[in-house]
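Removed from the display is one protein chain of the complex; every other protein chain stays in position.
Let's turn to subunit A:
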Amino acid sequence: MSSAAELLSEIRQSSERRPFEVLKLAEPLLNTGKISRAEDVWLVYEQVFTAAIDEGQIELAKTILTILQKRFNDSQRVRRLYGMINEAVGHPSEAKQLYTQMLDADETNVLASKRLIALLKAEGHTKEAISQLVTYLDTHANDFEAWLELCSLYLRHHLYPQAAFCIEEVILQQPANHYFHLCYAEICYTMGNLGTALKEYLRVVELSTDNVRGFYGVKLVADRILDLGNRPKKEQQDAALGDAPQPATLQRLSQLATERLVYAYNRASESSRKAAEAWLKK
């Protein structure tokens, strides 16, 4: 097993979108035919396919699609890839037709309905995409990826309470994943929901040791609550504090966050350490 295949599988499992690296790694495998020796060869093909259309290498994508079609004759997953080529070359209506056909044949085809929503998003019809996604989530309420997508679509329209609701659903499904708590905390902070934001930032640093973004959040929220007394009346009334801790506790939290951040930046480069220290001293 070559290390290129291992790296590819690592990228695939992380589900990060890194088409340039994927193609660079896969090129020698494709040229020498070594790819057929990998144990998850079909997954690698699909990965390279997506990377290829991401990078606009439509010819390569078509070659891979023929290989996949030969192996999986009437697979819905492979038909969807054909629709994705159409999307990439700018024929959204053909892609839409294909996905609708797939849905006519099988209403429960998750991949096709997700592609239809993505098409709406690509065409800029975010509102329709939102309403379609809401209908989709009525049936597939345990699809956290769709909840995240709905959250990001709501955020595009600055609908923070709705976005917060979506993230809450995701947290219900994966309560120990600190990235979702982080997103929720940031949305709450933006809404001025300071009490919840502080709790969620603290949850982030509890679940992930020395999480820099989490400690920045703790410091920002704690300082903002402490500073509320000096702010205009309106802002004081708007801030939802919930059951935020006493000022003494807030001060200690802010101090703790500063201390951990200074520690975290000890390993960073000189310039970024100085910038962070200057900000923390304010």
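Note that in this section a contact is a pair of C-beta atoms (placed from the backbone, for glycine too) under 8 Å apart; a residue touches a chain by one contact, two chains touch by 3 or more; residues count from 1.
What we mean here is this: contacts and distances are computed from a predicted model.
Q: One chain isn't displayed here; going by UniProt, is it "Ubiquitin-like protease family profile domain-containing protein", "Actin-related protein 5", "Run and tbc1 domain containing 3" or "Membrane magnesium transporter"?
A: The record names the chain that does not appear here as "Membrane magnesium transporter".
Q: Taking the entire complex into account, which one of A:29, A:88, A:185 or A:198 touches the absent chain?
A: Within the whole complex, the residue contacting the unshown chain is A:88.
Q: Write down which of A:79, A:121, A:203 or A:219 is the residue touching the left-out chain.
A: A:121
Q: Quick one: which of A:20, A:72, A:263 or A:279 touches the chain that's been left out?
A: A:20
Q: For the chain that got dropped from the picture, name the residues of subunit A it touches.
A: Considering the whole complex, subunit A reaches the absent chain at 14-17, 19-20, 50, 53-57, 59, 84, 87-88, 90, 110-111, 114-115, 117-119, 121-122, 145-146, 148-149, 152, 176-180, 182-183, 207-209.
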